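With one protein chain withheld, the remaining protein chains of the complex are depicted in position.
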Amino acid sequence: MSATTLLIAEWRGSELHPVTRDAAALARRLGGERVVAVVLGPAPAAVTAALAPLVSEIRLVDGPGLSLGSGEAACHACDELIRRLRPDWVVIPGTGYDLAPRVAARWRRSVIANCAAVETGVDGPTFIRSVYQGRLLARVRPVGEPPHLVTVEPGAGGAADGEGLAGQAVIEQLHLASLPAETATSLEEPVTPHARSSSLRDAGVVVAVGRGIRSQEGVELAGRLAQLLGAELAGSRPVCDEGWLPADRQIGSSGVTVAPHLYLALGVSGAIQHTMGMHQSRRIVAINRDPNAPIFRIADIAVIADLGEILPELIRSLEQAGPA
Amino acid sequence: MKIAVCIKQVLDRDAPLLIDAAARRVRESDLPRAMSEADRSALELGLSLKEATNGELLVVSLGEAGAVQVIRDALARGADRGILLQHEGDALEPLHVAVALARGLGDEACRCVLTGVQSDDGGHAQTGVMLAELLGLAHTTMVVEAAHGELDGLRARRELEGGALQWWHVPMPCLLTVQAGAYRLRHASIKGVMGAKKKPVATVPVEEAMFTELPRTIETVALTTPPAREGAERIDGASADVVSRLVAVLTEYRSA
Partner (left out) sequence: MTAATGERLETPVLIVGAGPAGLACALRLAQLAAAGTAGTLSPDDIHVIDKAYAPGMHTLSGAVLDPVALAELVPDYAEQGFPFEAPVSEERLLFVTKRRTWRIPFAERLFGNDGCHLVALGKVVQWLAAQAEAAGVNVLMGVGGAELLIEDGRVAGVRTVDRGRNPDGTPGTQFEPGAELHGRVTVLAEGAYGSLTQQLREDFHLAGDNPQVYALGLKELWDVPAGRLRAGTVWHSLGYPLDPSMYGGGWMYALREDRVSLGLVVGLHYPDAAFDPHAALQRYKRHPRVSALLEGGRLLRYGAKVLPAGGLWAIPKAGVPGVLAVGDAAGYVDMQRMKGIHLAMKTGMLAADAAAGVFSGAVDVDELPSDFAARVRTSWAWSEMWKARNYHQGFSAGLYRGLAHAALQLVTRGRGVRGRYPDHPGHERLMPNRTGTPQALVPDEQVTFSRETSVFHSGTRHEEGQPAHLLIAEPGICHDRCTQEFGNPCTRFCPAGVYEWQEDPSGAHAKINAANCLHCKTCEIMDPYRNIRWTVPENGGPRYEAM
């Protein structure tokens, strides 16, 4: 196939952002031998080196004021690359909510946004994305002429198989002499505040306590467990109503919605008001002494036990195992 | 200062989701609807900016006839007038929504347009930015706080990946997309509820002709429920064994 895929690379420090690996894996699944990674602005050599086995070509683009975060300049650079390379697909990591829609608007296309997976078939690929806050999946196909723009969610490509295309990427420089000036500009360096409910929203691991925790002391124990697991501590509505956790730690339909890769539910019954806020968790481990608790219907691992017995032992075990 | 807020009427977040027979859309009739969560924050920000600048607030919604409900809700809370861009039938793709909104706002010459980051239903997270591009407005996204700033611009605080916050300057005319939960929407006072009836609401049909130059670019071919999880694996036995198995599982799962 002669399809060309453009892949906008993203990195943090000198590491390739994991979502770029997912985007590259998805790009490869779209078929076509030509996957061109685009590095906007100056990037450490380690980034280029990490990209090389994943794609067939790399374009290192530079220009005045150009970086991945530069709105106008980045958009213009992408436009330029699309004009020159005429790709069928443009794959952009879903971390920024700016670049893809900007480019898409200029090319008069909608973005197939936040894809979780792609299925290939005789009629071409079908992208799978979450809608209605993860309660449903939509199968979406592009219509009409390329380029088709796709943004990618972490984990989308399927297991990043590390095995890229044959050989190492051909690297080319591209210098853009003039780029448009930025309109919106940042006023400071990003600041990470201490406790934020968004830290709960973005958390990779969540330890949640439900009514079965039975006391403030129990919540404190759970807090220790959360610490050991590098997790955020949260609770169901009854726990927050009791005042054992602040209201902004409540998960559920009247609280925060989370989608961590590990959700540990301690004494959580699993009423629908709560599960609405965490059903997208990748792995759910539930401990509850009621075998009929609805949480067990969505858990991956079920432990029917008394928290009062299990929790202290679990904490001791993890403390002994030492830092991970 | 003239401000516009784009608001969308969506199915209640907790409503049951019934997929229609052709499996391409969700059935909404007879189920409660509400203003999309992020749009509530955008509306509150719009109301604060209107008050701070003694300005005018216009709300625009693209939707079916019943979507006038969210417009009237916004008017009761303090918006000055509304425009319903009426479109019945299958949901439009984000580009077409943006085109229709741009048409609706085209003659208004707003200094500031506010939208939600994404809607509760489709969650495409692109319509606001596309609208900005079509209107030629400076823009920024993921805003959690904003106010009038220096040099005829807005100061907007953005929430970046990982929860970091960063203040930005955005020159006007501009568009901001606002995060869900950023602001708490004020209640309608009784005066507001009474006055809403008298505020003008224009209904403008969305013409299919708008899209002849812009054919479709994406289509939803099916909607499905996510695959049910396979039943839970039970860990039983003496508590020491349970704990050690738990530790193994947690250690494995906690790294993505």
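Observations
Think of it as A and B in the order they're written, each chain with its own count starting at 1.
The rule we apply is simple: a contact is a pair of C-beta atoms (placed from the backbone, for glycine too) under 8 Å apart; a residue touches a chain by one contact, two chains touch by 3 or more.
Everything numeric in this text was worked out from a predicted model, so none of it was measured.
The omitted chain makes contact with just one of the residues A:52, A:271 or A:286: A:271.
The missing chain, though absent from the display, is touched by one residue of A:67, A:133, A:168 or A:253; that residue is A:253. Contact with the undisplayed chain is limited, among B:1, B:31, B:172 or B:214, to B:31.
Among A:135, A:224 or A:297, the one in contact with the hidden chain is A:297. Mapped onto subunit A, the interface with the missing chain covers residues 214-215, 241, 247, 253-254, 269, 271-273, 292, 294, 297. Residue-level contact of subunit B with the missing chain is found at 12, 14-16, 18, 29-33, 69, 76, 186-191, 193-194, 197.
Heads up, the rule we're going with is that only the chains that are shown with their structure count from here on.
Distance between subunit A and subunit B, defined via averaged C-alpha coordinates, is recorded as 20 Å.
Considering their complex, residues 18, 71, 95-98, 100-102, 104-106, 108-114, 126, 130-144, 148, 155, 183-193, 196-199, 201-202, 204-205, 229-231, 253, 261-262, 264, 276, 283-286, 296-305, 309-310, 313-314, 317-318, 321, 324 of subunit A touch subunit B.
Subunit B contributes residues 11, 13-14, 17, 19, 26, 93-96, 98, 117, 120-130, 133-134, 138-142, 155-156, 159-171, 174, 177, 181, 214-226, 229, 232-236, 239-240, 242-244, 246-247, 249-251, 253-256 to its touches with subunit A in the complex.
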